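Here the complex is missing a single protein chain, while all its other protein chains stay put.
Our next item is subunit A:
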Amino acid sequence: MQRNFLETDRVTVAFGGIVALKDVSLSVVQGKTTAILGPNGAGKTTLFNAVAGAVRPTSGKVYFQGADITNASPSRRCHAGIARTFQITQPFGGLSVRENVMVALAARGVTMKEARAEASTYIDFVGLNAKAEDPARILSTGQRKRLELARALSTHPKLLLLDEVTGGVDRPSIPELLDVIRRLREERGITIVVVEHNMEVLLGLADNAFFLNRGEVVVTGSVEEVADHEAVRRIYLGDADVAA
């Protein structure tokens, strides 16, 4: 059976009695940027974690490039070509920016000398070269988001999962950050899945979108179609209890 680049097939994730995702099936096309939208508690990050391997689905399957990766560890998924960033940034605070990037390169088997040199490429790409030798813990939120992009990039990903990439970032820094993300796709051909609250950001970034509410996919389509959908507007306006 021919499968899409990334597919979730009826994925359900339950934490005890709480069902965070219910029968979520979606597919991501290679080379496109796909947005996952939804209000707080919709299951966006859980879906992300299920794809990245941080959470094992209670039922259902996850396929990447046709292979079943449902039970693969996050490190195996990384070696297969899936990289991610985090909603709340997770820098290695005791390491410098360069060393943060070197961790991923070392995990790929690159020698320390080569890793030190190669790290510069990714640090330059995200515009952190002035901070390369600074400890990661002193970076601002926006700089941490860029550091996570550089780290993810150093794994040579085919699929990049970006969790609330503008969350906590000061408004003036957002356009620069979005520019880096666009260049990831245009210059490096990386397929991107992005979770984001800010509709304005998504309209300029994503091709397709999935709208989640209470753990289920409610609307799918192009990002413009999803943004204009009546159900999406109602839920975002806080009228979630009204049937779509």
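Here is the rule we go by: contacts are C-beta pairs under 8 Å (C-beta built on N, C-alpha and C of every residue); 3 or more make two chains touch, one makes a residue touch a chain; residues count from 1.
Quick note on the criterion: contacts and distances are computed from a predicted model.
Chemist: Determine which name in "Cytochrome bo(3) ubiquinol oxidase subunit 3", "Branched-chain amino acid ABC transporter permease", "Acetolactate synthase" or "histidine kinase" the UniProt entry assigns to the undisplayed chain of the complex.
Modeler: "Branched-chain amino acid ABC transporter permease"
Chemist: So which of A:Ser59, A:Ser73 or A:Ser120 would be touching the chain we can't see?
Modeler: In the full complex, the listed residue that touches the missing chain is A:Ser73.
Chemist: Which listed residue, A:Arg108, A:Arg183 or A:Arg233, touches the chain dropped from view?
Modeler: Looking across A:Arg108, A:Arg183 or A:Arg233, the contact with the absent chain belongs to A:Arg108.
Chemist: Where the complex has a chain not shown, which of A:Gln30, A:Gln90, A:Ser140 or A:Ser222 is the residue touching it?
Modeler: Checking each option in A:Gln30, A:Gln90, A:Ser140 or A:Ser222, the one touching the absent chain turns out to be A:Gln90.
Chemist: Tell me which stretches of subunit A touch the chain missing from the display.
Modeler: Missing-chain contacts on subunit A: residues 52-54, 73-75, 78-79, 83-84, 86, 90-96, 99-100, 102-104, 106-108, 112, 135, 148, 151-152, 154-155.
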